[in-house]
Every structure is written in structure tokens, then in C-alpha cells.
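Shown here: the complex without one of its protein chains, the others still in place.
Order of writing sets the labels: A, B and C. Residues in every chain begin at 1.
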Amino acid sequence: MTTRNIAVLVGSPRKASLNRKLALALAGIAPEGLRLDIVEITALAFYNDEREAEPDAEWVEFRQKIGAADGVLFITPEYNRSVPALLKNAVDVGSRPYGKSCFAGKPAAVASLSPGAIGGFGANHHLRQSLMCLDVPVLAGPEVYLGNGAALFDEQGGIAADGTRDFLGKFLVTYAKWVETILAAR
Amino acid sequence: MTTRNIAVLVGSPRKASLNRKLALALAGIAPEGLRLDIVEITALAFYNDEREAEPDAEWVEFRQKIGAADGVLFITPEYNRSVPALLKNAVDVGSRPYGKSCFAGKPAAVASLSPGAIGGFGANHHLRQSLMCLDVPVLAGPEVYLGNGAALFDEQGGIAADGTRDFLGKFLVTYAKWVETILAAR
Amino acid sequence: MTTRNIAVLVGSPRKASLNRKLALALAGIAPEGLRLDIVEITALAFYNDEREAEPDAEWVEFRQKIGAADGVLFITPEYNRSVPALLKNAVDVGSRPYGKSCFAGKPAAVASLSPGAIGGFGANHHLRQSLMCLDVPVLAGPEVYLGNGAALFDEQGGIAADGTRDFLGKFLVTYAKWVETILAAR
Partner (left out) sequence: MTTRNIAVLVGSPRKASLNRKLALALAGIAPEGLRLDIVEITALAFYNDEREAEPDAEWVEFRQKIGAADGVLFITPEYNRSVPALLKNAVDVGSRPYGKSCFAGKPAAVASLSPGAIGGFGANHHLRQSLMCLDVPVLAGPEVYLGNGAALFDEQGGIAADGTRDFLGKFLVTYAKWVETILAAR
């Protein structure tokens, strides 16, 4: 069985980020054949196409890492009912130069997590709108809106509730199938 | 080569609908192996789950037709920056009873057309948000926002401009591949 | 003190609708000077501008009722992450003929309610996108996304929890001020 390498983008810059904890927890319960690794995005300068003649080293490195991955998993908090600027910037940097998006055709999935009840619904769907125009095949369901984020984890950083752990495990299995479906068509 | 039968839903009830003309024009230029047939939606009563015990004959028939199709192509105008009620109702009727959505898993695509410049962008994306929660794998790109709709057709109802006809032909070829990609994974 | 008459549109056709219960509960706790009355929308046929030459009596009556109101309160469930067709149709019918929208300039507010945790966020914002293009000044905050709708009411149809009742009371007071702000500028 081929191992698929999935780049995980975490939308929060916080050290104590719940979204980062989620990324690590998901990496721990990923099914065989799916390897999740965080690709850092906090060092990326705001995208500006006037700087493409001599692109930042961080931009180039980021694009290479995404380009080398088999798929991309986006894990996002919600800032003001939309995508945090940090994550939107990673999307913008990766999407250019025009016609050379590093995301194009990569099987992707989106999970959102917030402290409140709504679970990042607004961020989740705004992000999907961007990915759609970049020709990224994003897994439709199951939808992952994780609310009440502070209560999600146990002391070891695992998913505390059995039901939620099972749900997220099934989400990853579904995503793994999606990766195979999309890659098989290349 | 297997022929794939695609149900086409047209979001406008108008007799002189530009969206219906687009559906017919697309049917005429579909690649071999992709057959497009309009499934009518104007007779569907507003969805109400209290009526599921004895569902309307029109609801049942609509669900059967969609269920028998290999994929679904949504063609929508924009009413007030969103999906016309007529088309949203077809989505709602087809999505129920809960857990028995006739759309689930069907490879789909969305095209929007409007008289103005924006080409139904608002309707296109609102519709995608609904389809996503119904676990419908919708083709990401190419995006199809057809503006200035009245000038789109020649006198025989074909696509007037060569560039637009080529673009729509490529859209259908890409969609045909998408249908095969999704169906291959079943 | 002048009494402001607010037309309340309920997005669900269900007899046992939680959204209708919410409309009635809000009418019961509205501040002095704000009168809430439901305007029924279930009899409105799907909008079709080809029928404007001889518009349905129901369309005409609906437009007159909205036109006579001082403001409009939209109460919506979420169907498939968007506005139910029933309510979208009322928006579409009221918005036409072009240039004669009965909603134009009316101070409005939106509340959404759903059985799940997310509280109709998707429907709430899709509806706002439509209202914006109709030049309707919609109250921004407080946002009203009522989740877990079945537990919202007591046996008499009132709002069960003190905190929620207080929140909704403040929402209505804020809306009443919004109505005065907008009407003062006429």
C-alpha cells in the first residue's frame, strides 16, 4: 500500500492553538496509508504579485512542499466569520504565479474548529469558495464543524469523547478514499 | 463506451428562459458518452417534511429520475444574488427524506447564466454550499459564470461565439471525466 | 409613541414549525412600540416574471402587506445550508417588478433557528446577501443563530431559558432602535 503524504495547513498562529492540537490529534488517528504533516505558514509574507520577479524564499519553499504532497488538509479557526488572514495568505501565496498554483488538482479536505457553538462554519465555507476557483477537488462530506473546541481534547492531546474520535476517524477514512479516487484519475 | 445519463436541472420557470436555452445548447455539444436530459422541476410543491408520510407523486417521480441518473448538471439564473426558489426547492425535495437524498454521491457540475456582467456568481456559490452538505461531489473548475446572457445564443439556439462554444465544450469534456472519476470509485 | 408595524416572515411551511413558534414568542416579548405580525407566504406561487402582466392575487396582496409595514423581520430555518425555497420565493416575489421592490429601504432583521448546533448560520447569511442587493438595511448585530431549537420553548410556547429570553428581548430592543434610526432618515 502506497503511503499518501498530506500537507496539513493550520490556520492559527497561536502557540496554544486548538487547531494545531487538532492537526496533531488527527495525525495520530489517521488510517494506514495516510500520513499527515503540518506545513508551516506563519513565515509567509503577504502575497503581492509585484514581488514574483524575485519571490521570497519562504514562498518558494512553501510552494515546493505543497507541490510535493499528495493532498492538502486545511484546519481552520474562524476569525470574524471568515478565514483567518494567515490561512488566506497561504492560499493566496500557493495559488500564484497565475497558472502555476501548487494546489491545483490536489485532493483536499477542510475541517473547522472554534470555541463557540457554530464550529467555524463561516470560515469553512469561505475557504471552500477560494479552493473551488483554484480547481481543488475538496471532499464534500462529512462536514467537519467542531464547536466548543476547548473541551475537545484530553490531557494527552487526544480527542476526549469516543463519539467525536470515531467521527473524526471516519472523516479521515473517507478522505483517504477521496485521495485515492482523485489520484486514480490522473 | 458506456453512455452516462445526466439529469439537467434548469433554475428558471420562464418559457423564454435563457438558462433553458443553455441546457439545450449544452446537450447539443456534449461529448460522446455524455447524454444530457432536462428533468422538469416546475411541478414540485414546496418541500414540507410533514407531508412525507404521503409524499406528492411529483416528489416521488423527481427523486426516481434523479436517482436513475449517473450525474446531475445544475444550470441556474441568479435571483437576488442567490438561487431561485424553484431550483432551491428541487434541491430540498431531492434531499429528503433524511438519509435518502437522491443526489448523494452523484457527480455534479454547476453553470450559472445571467443577463448582467456577473454571470450568476452569487447563485452559483450558494448552490454549491447546499450541494456540499448533501455529499455531492461537484466539479470545481472550470468555473462557468456566463454574463450578458441575451447575447450568448445565435438564431438557432446554438452558442454564438466560437470562444464561448469552445469553452463550454471543454467544460463538458472536463465534467465527463469527472463523472468517470467519481463513478470509478464506487 | 408611534407603534411600528413589523411584518414577520416565517421560512417554514410546517404546522409544528419551531420558527413559527419563535415568531409568536418574539411577538409576545416585543418592546412597547413594536408590533410583530406574521405575513403568510405559503400561498405564493413560484416567481416568474413572465406572469407580471397579470400577477397572481396572492403576489399583489403580499406586496401590499409588506409595503404597508414599517419593517420586516425574517425568521428562517436552514434547509441544506441555505434559505428554504419557501422564504426565498417570498423574497423573489416581493422584489419585483424590477425597481418596485416592496422591501426597499425597510429596516429589517434576521433570526435563524435550527434543531442542530449551528443555528441556521448558512441560511442567515445567504438571506442577508439577497437583502443587501435589494437595498434593505438589515440590522447587523446582535447575530441571532438559535441552535438546539426543540429545547428552546416552554410548554406555553414562551422562551424557556432566562438567558435566551433576555438575549432575544435585547435583540428586539436593538431592532426597535434600528427601525427608528432608519425611518428617521426618510
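In the analysis below, a contact is a pair of C-beta atoms (placed from the backbone, for glycine too) under 8 Å apart; a residue touches a chain by one contact, two chains touch by 3 or more.
As the structure is a computational prediction, the values presented were derived from the model and not from experiment.
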| item | value |
| --- | --- |
| Sole residue of B:M1, B:A16, B:A53 or B:A117 that reaches the chain not shown, by the stated touch rule | B:A117 |
| Which residue of B:Y79, B:F103 or B:Y145 touches the chain not shown here | B:Y145 |
| Residue among C:G11, C:P77 or C:P137 touching the omitted chain | C:P137 |
| Where the unshown chain meets chain C, residue by residue | 125, 128-129, 131-138, 140-143, 177, 180-182, 184-185 |
| Residues of chain B (touch criterion as defined above) contacting the omitted chain | 81, 117-119, 121-122, 125, 145, 147 |
| Hidden partner chain, residues of chain A it touches | 13-16, 42, 46-50, 79-86, 88-89, 91-92, 95, 122, 126, 129-130, 132-134 |
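Here is the rule we use: only the chains that are shown with their structure count from here on.
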| item | value |
| --- | --- |
| Chains most often in contact, by C-beta pairs | B-C |
| Chain A-chain B separation of Cα centroids, rounded to whole Å | 29 |
| Multi-chain contact sites of chain C, meaning residues that touch two or more partners | 81, 122 |
